[in-house]
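The complex appears here without one of its protein chains, the remainder shown in place.
Chain IDs A and B follow the sequence of writing; residue 1 opens each chain.
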Amino acid sequence: MLSMFLKRSVLMLGMLLGLLVITFLISHVTPGDPAALAAGPDATTEMIEQIRTERGFDKPVIQQFFLYAFGILQGDFGTSIHTTHEVFDDIVAFFPATFELVVFSILIAILLGIPLGVISAVTQNSWIDNVIRIVCSSGVGLPMFWLGLMLQLYFGLQLGWFPLGGRLDLMTDPPMTITGLYLIDALLTLNFPVFLEALHHIILPAVALCFPALASIIRVNRAEMLETLTQDYIVNARAQGISVLRIIGLYALKNSILPTLALIGLRFGWMLGGTVLVESVFDWPGIGLYTVQAATASDFEPVMAATLVLGAWFMFANFLIDLLYGWMDPRVLKKG
Amino acid sequence: MTATEQTNEPGWRERHASTIRMARLYARTFRNNGSAMLGLGIITVFLLAVLLGPWIVPYPEDATGAINLANKLQPPSASHWFGTDEVGSDVFTRVVIGARVSLQIGLIVTGIAMFIGVPLGIIAGFVGGWVEEAIMRVTDVFLSVPGLILAIAIAGVLGPGIFNAMLALSLVWWPGYVRLIQAKTLSLKSAIYVDAARSIGAGRLRIVFVHILPNCLSPIIVKGSMDMGMAILGAASLGFLGLGAQPPYPEWGAMISVGRNYLPDWWWYSFFPGMAIFLTVLGFNLLGDGLRDILDPKGRE
Partner (left out) sequence: MEKPLLEIRDYRLNFNTFDGVYHALDGVNLSVVAGQSLGIVGETGCGKSVTVRNVLGLLPSPPADVISGEILYRGKDLLRVDQKEMQRIRGSEIAMIFQDPMTYLNPVFSIGTQMVDAIMAQQKSLPREQRKNKREARQHAIAMLEKVHLPNPEKQIDRYPHELSGGMRQRVLIAMALSGAPKLLIADEPTTALDVTIQAQILDLIAELVEDMGLSVILITHDLGVVAKICDRVAVMYAGQVVEYGSVDDVFTRPRHPYTEGLLRSIPHPGRPPESLSGIPGFLPNLLSPPKGCRFFERCPKALEKCRETPPRISRPEKGAEALCHLYSEERGDA
């Protein structure tokens, strides 16, 4: 386990370096003038020249990369034009909102997706299975941003069940900042009204964000479950007199959950990309909304920083899933 | 039957008997697959809209944003099936014409992605060694950044616009093909007939073009079909964020991006373009699934 941990860690560090190279290439080796890009659309020639020397755009490419990489390591992501803050500070401020939304959403996807996949497999070809399958086939094609709008329209406006956006009502004070996640902070400070309000606000965006991933988790888990249930070791377990529920819920599930886990890792990328869409639909003050506002204002450095942060987050999530996989499947450990 | 065909004994039918039988089997498998047929149906409607679009829409001039303020924001009716938008253009017309834009996006993005990804995949799988190592590591890095985020970053540098959005998406899309084709090439490389071809002295290029490429075709077709849908979805997402096609260009995502400002009272403005995206992506996905069932049954997720 330890050697696998080290191996994966080294691998992840390599990937992070690769990510840094990509953002460097996009921001420094573009066809246009990178200094002009960094300075923003309204900059004067002098400002551009000042930025050019300040940030080393006039130096050789390799040297530029090292400057860039060391800057990033020290938390220097540049300055945002539209918020006028250091990008680093902005990211720190906006990250918890995105983290809360994404984690809440992936939890919904997993906690609903796996049981529904199992139910669908066990009731194969019944009407339940058919309904689940139809919903899943449609789910993958649903544009998240449009689904978000339609949820707002129906559950928010038509039925009035949920608020239209934001993390809390405008007049509500957020809970004392401990983790920055309103749900957790409200619980920690025993502020239950705010907890419920935050929960109320997060449900629609989380549903919009998780739906495609949920659909694909159900599909894969169903297929894997069906495959597992025909395996010889299931026949043996039955011959031992082990109950059907236990066979499905333990023996077959543990085997079929492994490939599903790999898929969750992949789909996590959809969700991180989707935050940009969902946050801008629901006015969710996170990194996604920040990025879109920056990108449409040609405010370039926040976009690069967000790419780095979300990319690193995706890599880290997959690193964790790799470890979990190794822990659950003894065969992987052996191969390393 | 034409005269030339009659003189040509044995006929085309006889010479290709086995191919025809195989095609029949494929056709039957496909026909028995309900969801694949649904996908095919949706895509057929989509393609009809693409082919006949300018001739069947009621207000062709609205496609590029003709202004008719007298008619603005009309609800769906007999004369405007999907209602009208804020400048009085017919939403139905714009959605139908949008199919052309979407097909164009899908074809260009998947086309470029294949054009970059497939050769790299074959080279990686076939040459091996440090070349493979280098190609695959770069691919891995690209695959480990959420695609939409990277596309936003690239589109952000290039500036908004439909062309830049397609370019950004293509640059994000190719690694998937490298991964797919490299794995396929590796497994083919060890296959018996490639060994046999090598042992009778077939050159490397010949092996690639005669033995490896044709066998990669099935997975490429399957992935291509699915990616058409996903590329359309990606471009629509960029359009929605204001980083892709710019209104009044009849791109579905861009239409929703304007239409959302008119919610909830003028819901049709963003509802119908969204349905169009949804159905098109669904169609390509179901079609891809069905194709996989017949062409590449083992290649499921």
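Just so it is clear, contacts are C-beta pairs under 8 Å (C-beta built on N, C-alpha and C of every residue); 3 or more make two chains touch, one makes a residue touch a chain.
Only a predicted model underlies this, so the values are computations on that prediction, with no experimental measurement involved.
Here is the thing to keep in mind: the chain we left out touches A in the whole complex. Checked against the full complex, the candidates A:53, A:126, A:177 or A:243 give a single residue touching the omitted chain, namely A:243.
Interface note for the absent chain: among A:196, A:235 or A:320, the touching residue is A:235. Only one of A:27, A:64 or A:255 touches the absent chain when the whole complex is considered: A:255. Where chain A meets the omitted chain, the residues involved are 231-233, 235-244, 246, 250-251, 254-255, 258, 328-331, 334.
What we mean here is this: only the chains that are shown with their structure count from here on.
Contact residues of chain A toward chain B in the complex are 14-15, 18-19, 21-23, 26-27, 30, 32, 37, 137-138, 140-146, 149-150, 152-153, 157-158, 216, 219-220, 223, 263, 269-270, 272-274, 276-277, 280-281, 291-292, 294-296, 298, 300, 303-304, 306-307, 310-311, 314-315, 318. Taken together, the chain B residues at the contact with chain A in this complex read 35, 137-138, 140-142, 144-150, 152-157, 159-160, 229, 233, 236-237, 240-243, 253, 256, 260, 263-264, 267, 270-271, 274, 277-286, 289, 300-301.
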